[in-house]
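Removed: one protein chain of the complex. Kept in place: all other protein chains.
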Amino acid sequence: MARAAYLERLPMRHPGDVSEIEAAIDAGTVRPGGLTAILGKTEGNGCVNDFTRAYATQSLRAALVGRLSPEHLAALPMVMSGGVEGGLSPHWLLLHEGEAPKTPGPALAIASRITRDLSPSEIGRIAQARLVREATLEAMAAAEIARPEDVHFVQVKCPLLTAERAAAAGGDVATRDMLRSMGLSRGASALGVAWALGEIGGLEQGRICADVEIWSARASCSAGVELMGCEVVVMGQSEVWSGPLAIKHTVMRDAIDAGAIAALLAEIAPGAPVGDPGPRLRAVLVKAEASKSGRIRGARHTMLEDSDIASTRHARGFVGGLVAGLVGFTEVFVSGGAEHQGPDGGGPVAFIYERENGA
Amino acid sequence: MARAAYLERLPMRHPGDVSEIEAAIDAGTVRPGGLTAILGKTEGNGCVNDFTRAYATQSLRAALVGRLSPEHLAALPMVMSGGVEGGLSPHWLLLHEGEAPKTPGPALAIASRITRDLSPSEIGRIAQARLVREATLEAMAAAEIARPEDVHFVQVKCPLLTAERAAAAGGDVATRDMLRSMGLSRGASALGVAWALGEIGGLEQGRICADVEIWSARASCSAGVELMGCEVVVMGQSEVWSGPLAIKHTVMRDAIDAGAIAALLAEIAPGAPVGDPGPRLRAVLVKAEASKSGRIRGARHTMLEDSDIASTRHARGFVGGLVAGLVGFTEVFVSGGAEHQGPDGGGPVAFIYERENGA
Amino acid sequence: MARAAYLERLPMRHPGDVSEIEAAIDAGTVRPGGLTAILGKTEGNGCVNDFTRAYATQSLRAALVGRLSPEHLAALPMVMSGGVEGGLSPHWLLLHEGEAPKTPGPALAIASRITRDLSPSEIGRIAQARLVREATLEAMAAAEIARPEDVHFVQVKCPLLTAERAAAAGGDVATRDMLRSMGLSRGASALGVAWALGEIGGLEQGRICADVEIWSARASCSAGVELMGCEVVVMGQSEVWSGPLAIKHTVMRDAIDAGAIAALLAEIAPGAPVGDPGPRLRAVLVKAEASKSGRIRGARHTMLEDSDIASTRHARGFVGGLVAGLVGFTEVFVSGGAEHQGPDGGGPVAFIYERENGA
Partner (left out) sequence: MARAAYLERLPMRHPGDVSEIEAAIDAGTVRPGGLTAILGKTEGNGCVNDFTRAYATQSLRAALVGRLSPEHLAALPMVMSGGVEGGLSPHWLLLHEGEAPKTPGPALAIASRITRDLSPSEIGRIAQARLVREATLEAMAAAEIARPEDVHFVQVKCPLLTAERAAAAGGDVATRDMLRSMGLSRGASALGVAWALGEIGGLEQGRICADVEIWSARASCSAGVELMGCEVVVMGQSEVWSGPLAIKHTVMRDAIDAGAIAALLAEIAPGAPVGDPGPRLRAVLVKAEASKSGRIRGARHTMLEDSDIASTRHARGFVGGLVAGLVGFTEVFVSGGAEHQGPDGGGPVAFIYERENGA
């Protein structure tokens, strides 16, 4: 028997609704002891005052506290990402590990690490990138993923700065603007992943959220007020693992890069009609952002100049519509704010899907 | 020589920016006397207090007043539709008529009518539908479109109710809720189009915005505070016309109906890769809305329960992302609020494109 | 010894922050067994998708579950009201009962009741008003408040309709519009209070949210997705009670009725300068709404035509600014949506303050 990764994609009726998770555990579909990470796409604004993330996390903890050991619960990443703009649908993604007979070829391999709590002064700076780099490398090793190029997605949840935290740090913080601190934190995390995966060789002062030329093709970072450490979930392919699932990734070059999505779908479902890739696709993870250039293929967009709706909300809904249309369902995990996650205005995309020779 | 329809798609730097239109007229690309209709996708919220529409209209009038006869200017539909959520790009669509040698086969034919001003009591009721029906039939005749099935798109701009207008009507109004009045007005207009095109046989009391089973596959209606009449622009195919352009339409069955878009693109650019249909496509007109069922293919959406962002804004950005991705550009005319315009949660789509044997 | 009502006003750092409540209990300031009701002003949007209310409630329950009997916890009203627009400050109000030596004169008397769960079909209709009426009368009796005129404030938390609930009721609902259901539910509750207090003699079909002439001067109702029953907290003056506190109320005639607030303050702090009534004032409860007329003293307001910000949010911040300025602090419990709670555009106000001869 080999290690095997499993995934459940479950609906969420509101941010406190963990009933489908409880049902999956009670039915034996998910063995609590095997849980590696829980991702949640919740229906808040995904920005500073999005309390749906903390509410979902609190609800998850209450549901799991009697079903997991305290050590496991403390170490279990719960990556809540707010924002289901447009027709996106709130949902949970449960990644869990079990066993399966070894079949030929690589399969999905997963592992996670949580860094120590950051001080407010570290948020959005090189110190954060370094901690994320280390956690990524440790999770890779734990997942027995042999080479950096076998890593296909690294989901990071990281902290942000509030006025209170900035004051506690005596003002020695990367920014005093809360919304901006979310961007810096995401950016530092992404560069930590890039560093771990060899996409960049190192990181110098002054590059975070300033140099759009350095980025990871596999990092997806979201920031939330509810934690002070960084939760790192590594997903890749490993010959050591078996089981029903595999993972692939691509990079959208801009917000309307349908071709990148279509090409990745064609690897899983060759010849399938547009918008109907069939049942093999199990989860879709996407990063989206408004291009800093203010343009998409030369045409002006207004996302950065809209003072009524945050640009991250615009970007999630817009890219979410394209991806949902192409994959044929709306439970797509689109996360906003793609600083150093793909090129300016684009972002990484990963598909978790059923192996042909799986299970 | 035959009648010929032309189209310019021009960028807009802000809602008052008509410089590209002035330049096109000055360069002789557009003959002012030939103008049939001007559509504008402006960067407001597309809802009740969207003044970008009136601002754009005022700017247009100022630019055209010295270039058109007063009669022509008064009869020229200026259909401003607010909302470029996500990466959509503000732009103008100028439809104008000229001449071209007659070539075989039908070509794009266009004409417009403006109804008399409605009384506040008529807005959103059968009286409005009847007026739109008549204007549609008159515009069809003016465009020499032989059969209802040769009409591929009817763009309507219609009025809404404000508190002042409701009071002026002594309270005899379809609703006192401004946002709701926009929906009723769009719905009544759409059913007027459906009635004219034979998609419905008539219209009874109590059906507007209540019976989701009756709809037009070719109506696109938007409401604005800046007018009291209904502007109706009919676009179709006619054997009488010639010139470089043609039009086709389809209906999205829901907000992620990539298949419908792809199939229509395949008629214009057979075998083209996803997201890159080539240069023949000149304009894209789309309606989008949040499904009243609260679901898309069974998964919950939150558009109708979001009190921070209007559902029309969500829907435009989400559907806009899908369409922009498939056509490869972001100057897509997505209009929100698709009451009786396509099935619940879906909407009509039209492409204006270059004929193979055109010009 | 006599029954005595106590109040703590405590800050909230985020909707899940119950630390000040726990500290007050641990310090013995609040005896858990004496809790009558907990009100919370949370920092959500106060509209349909405000999950800060449920998050705060969940956090409260978790904090209290080990400190209260299950029966007490189940019957304890937790009235979370979202929205701290402008400079309002998130806070808790704990009403609890103890004992004090009987001193002459009436004192604050409090009691609460929770109705049975409503069916979706009952929400916003006479059935709801009747249930709230009964609960109000029962709570009055429990509080030993002798006469209806001795009741100074009745806080009600009531349910709303979601798409799921409407569907569950087979469509037999007062409305299918979620935001509107909040208004109807608040209106029905307020008329239930008015009925109990003799402010109206009864209630006929078709009056809820339609007849602005019928209203309570002492009802304050807010709606939330997190409950299906109505929680009713009655506050008044009773000769049976003693202790340090008393309550008074007034009615703002419109959103800028500074005179009403000033007159009430003058009763507590005669001759105090504007904006500095001194330390006797302990809690302020206010209802605010946008006048349906679209005007305030003849001048147009735009609250009902703003599609970016809900009118309830506008009204809370605006009225909140006035009241906070006059009382000199920002922990003011302003609740939006004042259907049948005071005249059109106005609303009830209550002050809980220290009796001169108290304790």
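First chain written, first letter: the chains are A, B and C, and each begins at residue 1.
We take it that a contact is a pair of C-beta atoms (placed from the backbone, for glycine too) under 8 Å apart; a residue touches a chain by one contact, two chains touch by 3 or more.
Everything numeric in this text was worked out from a predicted model, so none of it was measured.
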Options B:23, B:62, B:210 or B:266, residue touching the unrepresented chain: B:62
Among B:47, B:179 or B:225, the residue in touch with the chain that has been omitted: B:225
Absent-chain interface as seen on chain B, which is shown: 13-16, 43-44, 49, 51-52, 54-55, 58-59, 62, 164, 225, 308
Touching residues (missing chain, whole complex) on chain A: 45, 47-50, 162-164, 176, 178-179, 292-294, 302, 304-308, 310
Residues of chain C (touch criterion as defined above) contacting the omitted chain: 11, 13, 43, 45, 84-91, 255-259, 261-262, 273-276, 290, 296-297, 299-303, 306, 308-309, 313-315, 317-322, 324-326, 328-331
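Operating definition for what follows: only the chains that are shown with their structure count from here on.
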For chain A paired with chain C, centre-to-centre distance based on mean C-alpha positions, whole Å: 41
Distance between the centres, which are taken as Cα means, of chain C and chain B, whole angstrom: 46
Residue list for chain A, restricted to those that touch at least two other chains: 13, 43, 308
